[in-house]
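Every protein chain of the complex appears in place save one, which is left out.
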Amino acid sequence: MKNPYLPYPVRIQEIITETEDRNLKTFKLVFLNPKDEEAFSYIPGQFAELSVAGQGEVPIGIASSPTEKGFIMFTVNRVGKVTTHLHNMKPGDVMGVRGPLGNWYPWEEMKGKNVVIIGGGFAFTTLRSSIVWMLDPAHRGDYGDITVVYGARNPGMLLYKDELVAWEKRDDITMHLTVDGTDDPDWKYNVGFVPAITQEKAPSSENAYAIVCGPPIMIKFTLPVLADLGFPPERIITSLEMRMKCGIGMCGRCNIGTEYVCKDGPVFTMEKLGRLPNEY
Amino acid sequence: MSEWEPKIVAFLCNWCSYGAADLAGVSRLQYPANIRVIRVPCSGRINPKFILAALRHGADGVWVSGCHPGDCHYIEGNYYARRKFALLKSLLEHTGIDPRRLHFSWISSAEASKFAQVAREVVETVRAAGPSRHFIKTLPQGEAAWGQATAELQAEVV
Amino acid sequence: MHAYTEKIRDAARRLLAEKKVDGVIGFRRGTLPLMNEPVFVRHVDHVDQLIWDGNCGINLANYLTKRKDRVAVVAKGCDSRNIVVHIQENQITRDQLHILGVPCQGMLDRKGILRALNGREPLEVEETDSQVRVSGEGFQEVFARREVLQDNCKICIHRNPVIYDELLGEMVEEPTDVDRYEDVRRLESLSVEERWNHFEELIASCIRCYACRNACPQCYCPTCFVDESRPQWVGKSLDPTDTRTFHLLRAYHMAGRCTDCGACERACPMNIKVRQFTKKLEKDAKELFDYEVGIVLEERPPLDTYRPDDPQDFIK
Partner (left out) sequence: MLKIFVSKDNLPRLVDRLMADNQVLGPVREGEAYRFRALKEARDLDLNFQNTRLSPKDLMHPQTDPLFAYSLRKDDPEAGILKELPRQTAQRVVLGIRPCDAKAFQLVDVNFVTDTYRDPWWEARRNATVLVGLGCTQPCSTCFCTAVGTGPFDSSALDVLMTEVEGGYLLAAVTEKGEALLQDAPEAQSATGEMAEAAEKIALEAAKKVAKPFVIDPLKDKPQTELFGAEFWEEVQFACINCGTCTYLCPTCWCFDIQDEVQGDRGVRLRLWDACMFPLFTLHGSGHNPRSQKLQRVRQRFMHKFKYYVDKYGDGPACVGCGRCVQYCPVNIDIRRVVAMMSASCVCPT
């Protein structure tokens, strides 16, 4: 068995600055050994530990979709020691990736169902992975209506702008983009907080699952909206963030009740979270 | 060892000693090249952590220089610093850091020759003390670098 | 000394009944011989938990930092001095506190007694003003109380609280013939290399649990330097340089703030005599700046002030 602490060496292929505040960058990574890419077989919703020698590791959701071959992609917010160092790295630099880690959104269970995706801010990463994956011809038939509500503080803070525009134009996915506020006269989408827009657009809960990822405050106000729309807790899914080190359920810090978020999560239904101590 | 040259980290106050170093350079005054200068806004800015960090990273000596008492750009920064340094120097020496490795001075921006002279003095004192052997952080790799406490348990790591 | 117990309970009962305070910080009987547990009593009904004996060595000032409520606190000499420092450093205000001053006759050195018992387990301890009787399975030992005091208590010259709202007993006589720095001078007389080795040995068994830091009332930084990551000042392994960096900086942060209450040594599970670092700083602060910690509320701590004519022989 492979040493689960040893990262795969990767090379940074491309770095894209996503947001106008320049605090979010997307890293496209290519495995140095093609065999490693095969071994790194993942499902949307999973994360990986990005490893920078001399700095440490950070757990980051995988933003690329398994249907996209030849690279993996992560969008990293600059907050601490490792992420700041990452932001200063250049294409061509070598780093490491350890994973894939954690569980994923319940794709098997959601087959034949409508999927409502609600995202806020930079928590849209694994949601992007999910959308790309569902829209892939190989999977699109497995799911019913796909509705996306995605909001950010202002237009400049939205991730993956080109793709958002492209999805807007498609007829096999319903997009509701929103911003908290803007003075951009060209903004032609919604203005308002994610919970309010969700309420306004009222995606049907019938035969549907909701995946909600975003800042805690957004989640807090979105959950009652979803409950009003008729989503039972078993069909509301979220992904938790915790400080992590090992990523494989051993080092203990991401423990919430019986669960280790890194291994038993990060994806949980609201029903499951209701049975855990509220300590996240 | 004959090739060994002492490495000295000098924390110089921007408003005086750093200017003195500059003036010494412009005036072509000779002083040894063993000194790595770190410019600080005031000697009062120097946290003991900085001095320990220099030693941990292998500096053979540390030299701190600020404005003469009464001349502080921030009125009283060096007065506070003086008290801090007195206690720090004493504690470090008490716990076994060679006193020849720690140096403090007041040098105004006009005192280029004092700067060069103190620099020579510092370097020669540190040279006499020899290469620093204590309080140097090494990588925990292999048995040799481990403390007594863990060495035996680590014996299996070859 | 046991008479204090009743007085503490009376005072607590009165203060709680009259709603003068939100709670009383004191000690309750420990689950082990020679150990008591700090307790926060909020209700009159629980006042009888409060006790006082020679096992109240934990410094209760540690439970005062950044409190928002109004509390009564039982304070022996050293606790009261740490309360003074807390007030000087704005960790709590004087009017939040009702200080129940307890003149102290020294606290028992649990580890020292355990060492003297050499593996025999104490099950029962009886304490009088002059004696400590320890018994266990098949043995009984009687110690002279002064022989089994904590090291810092043996040389304490501030047994009486320096600040209080009520005093729960007669002031005790302060020793006048104590040499507080005999041990420091002994170390000072060694060569620099010998001193290095002495301290290397002293901290060799450190496991970096930070009990010394956390037991100290004066360690209250929101983020300790050991937890800083940008830059990281000290590694987290058992590397001897890192361990020494921790001890040096911990001690240095105590400069002009340490009351020599002994909480650090008392807490250390490895029985490291960490006061050897802080004692030197205490001696220096006294000699260089004529400062004694936690005596005068209105005075500024020595590193928060200066005199134009401070000693500077060491500066070129």
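Per-chain residue numbering starts at 1, and chain names A, B and C are given in the order in which the chains are listed.
In the analysis below, a residue touches a chain if its C-beta (ideal position, glycine included) is under 8 Å from a C-beta of that chain, and two chains touch if they have at least 3 such contacts.
Please read these numbers as outputs of a predicted model, since none were measured by experiment.
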{"item": "Chains in view that touch the one left out, judged over the entire complex", "value": "A, B, C"}
{"item": "Contact partner of the left-out chain, one of B:Pro41, B:Pro99 or B:Pro140", "value": "B:Pro140"}
{"item": "Touch with the omitted chain, as defined above, among C:Ala17, C:Leu123 or C:Ile157", "value": "C:Leu123"}
{"item": "Residue among A:Val30, A:Val191, A:Ala227 or A:Cys251 touching the omitted chain", "value": "A:Cys251"}
{"item": "Among A:Gly80, A:Gly112 or A:Gly141, residue touching the chain not depicted", "value": "A:Gly80"}
{"item": "Residues in subunit C touching the chain absent from view", "value": "30-32, 35-40, 58, 62-63, 114-115, 119, 121, 123, 205, 207-211, 213-215, 227, 235-239, 266-267, 269-271"}
{"item": "Residues from subunit B at the interface with the omitted partner, ascending", "value": "137-141, 146, 150, 152-158"}
{"item": "Residues of subunit A in contact with the chain not shown", "value": "1, 3-7, 9, 32, 51-58, 77, 79-80, 83, 93-96, 216, 241-243, 245-246, 248-259, 263, 275-280"}
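In this text, only the chains that are shown with their structure count from here on.
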{"item": "Chain nearest the overall Cα centroid", "value": "C"}
{"item": "Best-connected chain pair, where connection means C-beta pairs in contact", "value": "B-C"}
{"item": "Whole-Å separation of chain centres (CA-atom averages), subunit A against subunit B", "value": "48"}
{"item": "Distance between the centres, which are taken as Cα means, of subunit C and subunit B, whole angstrom", "value": "34"}
{"item": "Where subunit A and subunit C are represented by their mean Cα positions, the distance between them in whole Å", "value": "50"}
{"item": "Interface residues, subunit C side, partner subunit A - complex", "value": "229-230"}
{"item": "Complex interface listing, subunit C residues touching subunit B", "value": "184, 187-188, 192-200, 204-205, 225, 231, 233, 235, 237-245, 248-249, 251-252, 255-256, 277, 280-281, 284-285, 288-289, 302-304, 306, 308, 310-312, 314-316"}
{"item": "Residue ranges of subunit A in contact with subunit C within the complex", "value": "80-81, 84"}
